[in-house]
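A short write-up of the structure that comes next.
Omission of a single protein chain aside, the complex is shown with its protein chains in their original locations.
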């Protein structure tokens, strides 16, 4: 028997008007929309993370103007019978994908078999290299089964490692309080920064399931924004959490209250353009089970997971190194993996420009294709060494240093006008 | 025909007394010890990085007391005919390994087919988790061909991804000056820190090939220490730079002056215990070639390399997540991949303790086994998400959450007395 | 834009009554049902190979009584504009899968997300080990996205390598004639054998697209049965011809006339139970292109293909050897890979029986799971050596020789009553 659908979405309606009420903040009091038993298999449908604000077209105006108070639209919470705080919730990711063409009618595209990658503007979200890419750009990807191509990034074709960017259980009140405390403290160190250091709770555009009235208002003032990954998992954006993986999530509230969203057809490690994955609406099939008392038994703080045997295995990588010296000032940082990663990314972009890609195309390739970013050295004071693994098989044009640099490709990414 | 040996070591003699004079600092004026042609294949012998200070025994006193002014002992520089600044030096890593038993007599072990992993004391080098592991520890590994086991870490057996921890070309005078400037500035921000933020040039115990007298003295005052990776590569400690890889190094001085050392039988991403790899003396076979003007042609800043098809491919990973919240203070950091990695490491150690390993054994496993550390998310403000991939196939005892926690192993790592 | 559907099936109707007329024999004169251009992407729907004779239930009576004159039901032929004899037709397999639940209504199952593996009776089809398994059996598989399980084979869960068992271009009249000649000669050597040596053309139940009247009758008398793979590809049952593969088919007739069917969710090398794959109805997305004159240019006789980076990569195999000595008579055969393979299969079955599987379950596992069968030695007279690679990760119970033999599983395969 096929999985029952415990959360259904209507791709023509915004989140507050969905037949099944989802949410877009984290709060322990959001009532479950459905209940499943340990051992059960079920399907969850998801809207893409911005609630359908981005269109399958050739302008990046929508990325530039996206309203970031509406995300991430989350499907759930789903109660798991018998789950109690301190348990580990086993979640097997059986499969996921875009909605097959014809099964849903989206309002923003002629087909459901598409996705997009956005470079977010510095004034509205930013990204890992936002100082170099302050403006908004967009690439549309056509999803051909398990592979994808983009009219905005010619000469590239690859198999995605599809995954939910965001999945986790509801926090307890205590944990939520702790999140709000520490993030508020960080924001207070530079409250007017652009882009901001973190995002505080925000009632505007909050969707909290069936909560209404004063209950809604209280919860909306407390509820955590969905951008960061936290102890419960959440928006981890781990590209390898794909079909065939088995995850173990800490349970904080009775019933666990599992939610998810932000499906990605593919993503590079780091998701560097902010919305760097190939974002899509779609479905995900799950199987759940419980390990009673598993949190203490296995000493768990954050979720853990078992990787899948079913990933594309590219084996020919071109690898770029980065070290923790600021590239603009020449300043030496101390074992700063973030800076070392930035430099590895910049090195890769510089290289790709020699082979006919624009900087924006290169940036998008690194965000969307299955690149790996590894922290190779973190003890050789004062330099961290981070390495970026770019699979050469994804390119349909020469890309190796044995080969001559090549002419520009014909396409370009979509810009804001 | 087999490769000619262009650099030979005597494992019974300290670096200053070697028949072929090596070096342990970076400086453009160190004269080459040999010359090879583009297209040539040759062998280089290497002492282990501390110059043989560590012994194949069951006490960590040697790790505690190691003299860190003597490392890294480097074999070279090797001149490549025709290499000029701005070229890319192609280096194929054909193979490497420990010296076969019987071919060399080491002074610190009954055999050459061994290696060690050290946890360095906080007062003498430290490591990634030095606040948790302030004392010195050591594990000895027996190298059985391509696999290894340790009497100090029972129940673990794995195939190493052997690689040179350190390889690169000599810097130009300008580049060296830049290194010294930026690192001195960093040190000046906290000059008495323990462990130090970085290491300035140091004449004591400097070995600079055949340089003598005033030339030696001047160079020794300027020559860069070997610990950090830098623009030329150097001590990158990239575990995947293994047999079958092809590297492209920027050339800064006529003849390129390639040097290498710090051979590792295996290492986890990050080399987290500082001397976290399985350190060994051994040999490496190389093939070199030149891409004239390659630095500008391909927009190269740091070395790049092509990965090898010949790596052990573990496919069953247990994955630990970490986020950038300080685990002691609860302080929220902003997209700090270093902190997120530390938490992923601590999570993995905590988990392994449930399966019978001591904290020190777990720390050493993460440093020495082929674990992967990936920066999964670096844009989801304010949390970076780093994931640590632990191959479950390396354990000879149960290690999955489906399995009950297990009793302690029989062994323990060597301690300082 | 999603692929246009060039061939649609109705799962409630037998092949002769489909809205789009398919076929179940090979003949050059069957008119195309659709036409595509080089460079085009399109979708083809397929019924399972027996035309829906097998039911999702717990009796193998349907396998025992299956009418083998109705298969394989093929979707096509599809004409490719500009294709001429001597060209190579490039076919990229973009993706394939069962119909998502709810998109089609099958007559023989409550869901479309299922498949089956049959052991065919010796008197009706047989299989590779039919002398040991003369009766009919069946296992039903539940398809959970990319993984599958079976109520008839407990303790096994794996990711399938989905593929079209059958795909190829129509033969020319000359090639068809040659097929008929050589197969008739083989049949004539033992015309009454059970199971038969080969199957001659048969008018009964032939479906030949829109051919009618005398044209139909002539073609039906000549048209080749679909069971064997031949020069054009056809029923190759190559498990690695999966999503991400690129195939190159010889073209024999104007327009190429590409047809396909017999979709498999998974299959072991050899498909040893005859209907050893996990058979399913479903869809397949293709991209086609042409290499003009490619047959002569590249010296092609049979199709060639490029493998996919997207396969499950099991790495822990338990391997069984077989040699070419008949196991019943002790007779020595001369480099007979078929006999050596049979013995490797029997060895694996014997082994699996020690771990609680019935012989029928073991046989079905070898037919349906992604096992590899390699011809390791074919020159060491007089013994061929064939090896069977069984991925141990597919088992949820112990399966290694380090582990004690285990009790029977709870389930059993479906039998005929």
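Should a chain be cited, it is by its letter among A, B and C, assigned in written order, with residues numbered from 1 in that chain.
The definition used in the following text is that contacts are C-beta pairs under 8 Å (C-beta built on N, C-alpha and C of every residue); 3 or more make two chains touch, one makes a residue touch a chain.
Quantities reported herein were computed from a predicted structural model and do not represent experimental measurements.
Engineer: Thinking of the whole complex, not just what is shown, which of C:5, C:20, C:34 or C:300 touches the missing chain?
Structural biologist: In the full complex, the listed residue that touches the missing chain is C:300.
Engineer: With respect to the chain omitted from the figure, which of B:23, B:182 or B:243 is a touching residue?
Structural biologist: B:243
Engineer: Which listed residue (B:20, B:34, B:68 or B:94) would be found touching the missing chain in the intact complex?
Structural biologist: Of all options in B:20, B:34, B:68 or B:94, contact with the hidden chain holds for B:94.
Engineer: Out of B:120, B:314, B:363 or B:395, which residue would touch the omitted chain in the full complex?
Structural biologist: Considering all chains, including the one not shown, the answer is B:314.
Engineer: On chain A, where is the contact patch with the chain that was removed from view?
Structural biologist: Contacting residues on chain A, toward the hidden partner: 313-316, 393.
Engineer: Which residue numbers on chain B touch the omitted chain?
Structural biologist: 1-3, 41, 94-96, 100-103, 110-113, 142, 144-147, 159, 243-244, 285, 287, 308-314, 393
Engineer: Using the touch rule from the top, list residues of chain C that touch the missing partner.
Structural biologist: 88, 127-128, 178, 181-183, 185-186, 195-199, 227-231, 233, 235-240, 248, 269-274, 276, 291, 294, 297-307, 309, 313, 315-323, 325, 330-338, 341, 343-344, 347, 350-351, 353-354, 372-387, 389, 392, 400-401, 405
The rule is short, and it goes like this: only the chains that are shown with their structure count from here on.
Engineer: Of all the other chains, whose mean CA position lies farthest from chain B?
Structural biologist: C
Engineer: Cα centroid separation between chain B and chain C, in whole Å?
Structural biologist: 51
Engineer: So what's the Cα centroid distance for chain A and chain B, whole Å?
Structural biologist: Here the centre of chain B sits 33 Å away from the centre of chain A.
Engineer: Need the CA-centroid distance for the pair chain A / chain C, whole Å please.
Structural biologist: Inter-chain centre distance comes to 38 Å.
Engineer: What are the residue numbers in chain C that touch two or more other chains?
Structural biologist: Residue numbers touching two or more other chains: 313-314, 393.
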